[in-house]
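For this depiction, one protein chain was excluded, whereas all remaining protein chains were kept in their positions.
Right after this comes chain A.
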Amino acid sequence: MTDLLYHLLDEFLFSFSAEFVVCRRVEIIELDIVNLRGESSRKFDLERHPQGTEIKAITMHQMKVLTTTEVTTETGALPRVECSPEGDTIIASSPYECYVLVDI
């Protein structure tokens, strides 16, 4: 799960750097534990898109993916226990969360 997230973000960063692709919505065509295939695109346009911070790299450090039942980190997956430092509070409207450290 964490590998998948890392590679997804890395792919976005790469597409932006090499081909100036940015997107607001991604359509997921295929998704399983190991693979993801999605589609979306819009070209970065200096006239329409204001420039912000540049991301140098995605890292896996302190990466966390939380589903309603599980917390996955670089060391592995654990059951999600609410109100623990790792499990945190589950927000009803958005129970799925992920945390990624990026180098800017």
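Basically, contacts are C-beta pairs under 8 Å (C-beta built on N, C-alpha and C of every residue); 3 or more make two chains touch, one makes a residue touch a chain; residues count from 1.
The rule is simple: contacts and distances are computed from a predicted model.
**Q** Which of the following is the UniProt-recorded protein name of the chain this complex doesn't show: "Proteasome subunit beta", "RNA-splicing ligase RtcB homolog", "Large ribosomal subunit protein mL46" or "AP-4 complex subunit epsilon"?
**A** Of the names offered in "Proteasome subunit beta", "RNA-splicing ligase RtcB homolog", "Large ribosomal subunit protein mL46" or "AP-4 complex subunit epsilon", the absent chain's UniProt record gives "RNA-splicing ligase RtcB homolog".
**Q** Quickly run down the residues of chain A that touch the omitted chain.
**A** 10, 14, 16-18, 20, 44, 46, 49-54, 56-59, 61-62, 74, 85, 103-104
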